[in-house]
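As you look at this complex, bear in mind that one protein chain is not there, while each of the others sits in place.
Each chain gets a letter, A, B and C, in the order it is written, and its residues are counted from 1.
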Amino acid sequence: MAAFHNEIRIRYQECDMQGVVYFARYPEYYDISLTELFRVALGSYQSMVDAGTDIVVAEQTVRYRSPARFDDVVDVAITIDRLGETSMQSAYAISRGGELIVEGDVRHVFIDVPTKAKRPMPEEIRAALGAYGPESG
Amino acid sequence: MAAFHNEIRIRYQECDMQGVVYFARYPEYYDISLTELFRVALGSYQSMVDAGTDIVVAEQTVRYRSPARFDDVVDVAITIDRLGETSMQSAYAISRGGELIVEGDVRHVFIDVPTKAKRPMPEEIRAALGAYGPESG
Amino acid sequence: MAAFHNEIRIRYQECDMQGVVYFARYPEYYDISLTELFRVALGSYQSMVDAGTDIVVAEQTVRYRSPARFDDVVDVAITIDRLGETSMQSAYAISRGGELIVEGDVRHVFIDVPTKAKRPMPEEIRAALGAYGPESG
Partner (left out) sequence: MAAFHNEIRIRYQECDMQGVVYFARYPEYYDISLTELFRVALGSYQSMVDAGTDIVVAEQTVRYRSPARFDDVVDVAITIDRLGETSMQSAYAISRGGELIVEGDVRHVFIDVPTKAKRPMPEEIRAALGAYGPESG
């Protein structure tokens, strides 16, 4: 295991009238954290886009165990579970103070920026993301 | 089948730099549409909360087939797939011009408003939601 | 006066832990409503963009008198107060059940889509928007 970790402080406006984070904000936390993984692994998400490759979400899941609250600092751990020909499966475990509160998965598909057509994952991206795979480290 | 249908017009701020709806907005469309189902079935979501029962999301999934865009009008079809003792499973099919573009599921758990503890679904809610079940109609 | 009117139902996720609409959602209600004005006046906002002209916000204000709440239906009244050479000043009055709850202004600047440079407002847009001016009707 070689999970990537990113800390996020919960913002006031991400919480709802139940006093907890609105459920649809969690996939946003996934995305914010994946941007940080890309920064470390690849320079930046934008540099990949500028080089002609982008990713789109094909599927995502969230399982909620316990709510996060305003001003909590949560840790988002990402593992790259599978690097397919044109897709990438990543797993997310969000915890607070060592307690797992939310988890789930995202499947991204690699696309060509100008045409938006599906394309094979560039080899340098595959190599860089492989470091966060479940069998790494 | 007795799906509930709700139309939503895509807002500018729900779209991202890729020119399509940001992926984390779709579970919001689920939620907005479920509020409309509750309005028809139960008077309103708020009336249920005022009567002491609320729901929280335990799990959600989204599968993306094709992107929605700014100003599109999409139809969100909801089916209540399962009414358990303390939980409810709902399925969502979002289409545009008859084409299915996004689909997924949500599992909600019923809670008691003052204590936030899990509680059995009230019978009048079970009866009202049953009309949108897969075996209904 | 020839204000344009647009109705918006407040969404659950637009409300915060204070149980009212989060303050930064109101300029979004302005924007959603201006899109509807453009639809009636010009065909659509997107058709203007496709024809090479876009608008960007140069300044906005919101004054809060009374909070809107989840599931409220509010009326957003827009008046186009001034059509300058390259800019447009619009005024917003948001009311609920006839009571004014929020008001404010936005100044937009017209830009050329490819260059993003400031440009004079196209004459057909000026003519169409003039119908919503304070001196009209």
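In this text, a contact is a pair of C-beta atoms (placed from the backbone, for glycine too) under 8 Å apart; a residue touches a chain by one contact, two chains touch by 3 or more.
What you see is a predicted model; the values in this text were computed from it and never measured.
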In the complete complex, the chain left out here touches which of the visible ones? A, B, C
Filtering A:Glu7, A:Asp71 or A:Asp112 for touch with the omitted chain leaves A:Asp71
Touch as defined at the start, partner being the missing chain; which of C:Ala24, C:Val40 or C:Ala127 qualifies? C:Ala24
Return the single residue from C:Val62, C:Ala77, C:Ile101 or C:Ile125 that touches the missing chain. C:Val62
Using the document's contact rule, name the residues of chain C that touch the chain not shown here. 18, 23-25, 27-28, 31, 54, 56-64, 67
At which residues does chain A meet the chain that is not included here? 11-13, 28, 31-32, 35, 44-46, 70-71
In the whole complex, what residues of chain B lie against the chain that is missing from view? 12-13, 15-17, 19, 22, 24, 70
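Please note the rule applied: only the chains that are shown with their structure count from here on.
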How many angstrom between the C-alpha centroids of chain B and chain A? 24
Intercentroid distance (Cα basis), chain C paired with chain A, Å: 35
Residues of chain B that touch two or more other chains sit at 28, 31
